[in-house]
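All protein chains but one are shown at their positions in the complex.
== subunit A ==
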Amino acid sequence: MYKFKEIQTIPPAKQLVDIVLSKTQRKTPTVVHPGFKITRIRAFYMRKVKFCQTTFNEKFTKMLEEFPKIDDIHPFYADLCNVLYDRDHYKLALGQVNATKKIVDNIAKDYVKMMKFADSLYKCKMLKRAAMGRMCTSVKKLTGSMSYLEEVRQHLGRLPAINPATRTLILTGYPNVGKSSFMNIVTQANVDVQPYAFTTKSLFVGHLDHNYVKWQVIDTPGILDHPLEDRNTIEMTAITALAHLPAAVLFFVDISEMCGYPIPIQVALFHSIKPLFRNRPLLIILNKTDLRKLSELSPEDRALIDSMADADHGGAAVQFFETSCASKDGVDAALTKGCELLLDRRVEQKVKSGKADSLRNRLHVTNMTAPVNRPPCIPSSVAQQKGGDGNTAEQEQHEKLERERMEELGGAGVYSVDLWRRALLEDTSWKYDVVPEIMDGHNVIDFVDPDIDKKLEMLEREEAMLMAETSLGDDEEVLKKWKHTQGFLDELHSKMRQRRIERKLAKSRNGNPVTRKKMKKGSEVEKELNEKGLDGAKVRGRSVSKGRKDRDSSILGKRKRDATENGEDQGRAESAARMRSVSRMKGLPTEKAANDVEKVRRKRMKLREKDGRKGEGDKWVPDWKPKHLYSGKRGIGKTDRR
C-alpha cells in the first residue's frame, strides 16, 4: 500500500540552510588564490554556487516526491488527509516548496551567468556570497510550511495501515457503546477502553482470521447525531471510513442506555447516517445485554429498534444481534454473520464484473474420486527380475556391507578398511603383493606406463623384421663402400671449413673495400671441371663454337653483309635468325614462359604509369590535402584569405 512511514524527516528551514551550506563547504574545493588563472577562479566559485543549488534542489524534489499527492491516492486516504490536515493548507505548503525550488534554480542560473564576466577573485567571491545569501533567504521564508509538513509527516507515519481494498468490518455507533471492547474481544488489538465518551479519538485497526483469510476490523471514534458541518475532526475520521471503505458495517446500539445516550437518540443517529450504509452489509449489534435484555425494553423503545429494520437498505434485510462484551455472548455469531455477508457481497460483485469468468476459463475441476484400494505399482521388468533370481539363496544373502564387516572385525577404530579387496587385477593373488614405491633411487610411479606391454611387443616385432631383412651379405664390402663415402665427405668438409676461415679473415679487415670478384674465363672453368673429373667441354660448348666462328669471319673482313652467295655467310644468317629468337625469349627455356614474364612486367608498368611514377624505386607519397589549403574559417566571401 502507501508508504507513509518512509517519508524522510524534514528539518526546519533554518537547519536546512545550515545543512546545505556546510555540505557545500565540505564537498567543494576550498583553496583558491588570486594568482590563479581567472578561468580557474571563476570555475571554483561557479562550482560552489551550482553545488549549493543542486543540493537544495535535491532536498526539495525528494520532499515533493515523497509526500502523497492527494489527487492520486485512494479517496479514503485523500478524505482522511483533508479532514486531518486540511487539503488546501497541505497543497499550499507543497506548492510553496515547489516555488522556492524554482526560485533557487533561477538565482543560481543568473549568478553563474554574471560570474562569467567577473574579472577578479574578489568580484567572483562577492557574487558567490550574494548568490548563496539570496538562496538561503528564499529558503528561510519556507519556515512555516516546512514545520507544518514535518508535523504532517509525523502524523502520517502514525496512521494505522488500513488497506482500503481488503475485507473489512467497520464498528460504528454512539460514543461509549462498547465498540472498542468488541474490538478487543475479536482481535489481538489492544485498544484503550475507558468508561467515558470519546476514548477512541482516531481510527484503530485490528486483524482476525476467519474462514482461513485475514480480515481487517476498524474501530472508529463515536459519532454524535448532528449535521455534517458541525462534526469535529474526530467524528469526521469515522465518517470518512464509513463513506469510502467497501466494508461490512456493525452499528452498535447500547440497549442498557449506560452510555448516557437514550435509545431514541441512538436510533435517530442511525437514521441520519443511514445513507452511508448503502450497498454495504449492515448488522445492528444490540450491545450490553448483560445489563438489560432486549425483552426487558419498554414497548416504545422496542418499536424504535424495530424501525431500524424497516430501513430501506438496498433490498437486503438488516440483521440484529444481541451481544454482551462483558460475558462475550453472541459476539462470535455476529462476527461470523458479518463476515459471511461481506464475503457473499464481494463474490457477487466479482462475478458481476466478469473477473470470475476470466479465471474460470483457465480452471478445470475434475469429478474423479480416488479408488479405495491402491496397491503399489511395480514395473513388469523389475517384477520379472525379482521373480527369476529372488528365490535363490545367494540373492537373499546379500553381500556384506562395509559397516557390518566393521562391526564383525572389532568395530570403529579397530577395523581398517581393506582398500584392495575390490581391485580388479589379472591374477587375484597379486592383490596383496607389496609394490615398492622407490627403487634404485627412482620413484616407481614415474616409470609406470600402462601401455608398456603393447610397446614392447611392437618393438620386438620390428626387430624381428629387421633381422629377417639382413641378407645384405658381405660385411666387408659394405664397410669399404662406407669408408669411400666417408673419405669423400671428409674432404668436402675440410674444404668448407677452410673457406669459412678464409672468409672470416677477409671480413675482419674492417671497412676495407672489397675487390670485385674477377669473372672466371671459360677456359679456367673448363680446366677446373676437368680437374674434378667432370666434363668441362660440355659447359663451355657454345662459347667455343662462337669464338671459333668469329675468328673465321675476321679473315673475310667487313664484307659479310653484301656477300650473299658465300656459303659461310648464309650460315651466319641462319645463326643470326636463331639468335634473335633467343633474345626474344630472354634466356627462358620456352616461349610461353617468356610471354608470361612479359605479361607480368607490362602489368607492373601499367600500374606505375597510372600513378605517375618514375620507376620501381619511386616511393614518393603525395600530400593530397595540404593543410594550408584546407584550414581556417570560410565565412562570408573570404575564400582567398584564410
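By definition in this document, contacts are C-beta pairs under 8 Å (C-beta built on N, C-alpha and C of every residue); 3 or more make two chains touch, one makes a residue touch a chain; residues count from 1.
Criterion: contacts and distances are computed from a predicted model.
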item: Among "Origin recognition complex, subunit 5", "Ribosome biogenesis protein NSA2 homolog", "Growth hormone regulated TBC protein 1" or "Respiratory supercomplex factor 1, mitochondrial", the UniProt name of the subunit that does not appear here; value: "Ribosome biogenesis protein NSA2 homolog"
item: Listed residues A:V32, A:I70 or A:A130, member touching the removed chain; value: A:A130
item: Selected residue (touches chain absent from view) among A:K116, A:R374 or A:R602; value: A:K116
item: Those residues of subunit A which, in the complete complex, touch the missing chain; value: 18, 22, 25, 110-111, 113-114, 116-119, 123, 126-127, 130-131, 134, 641
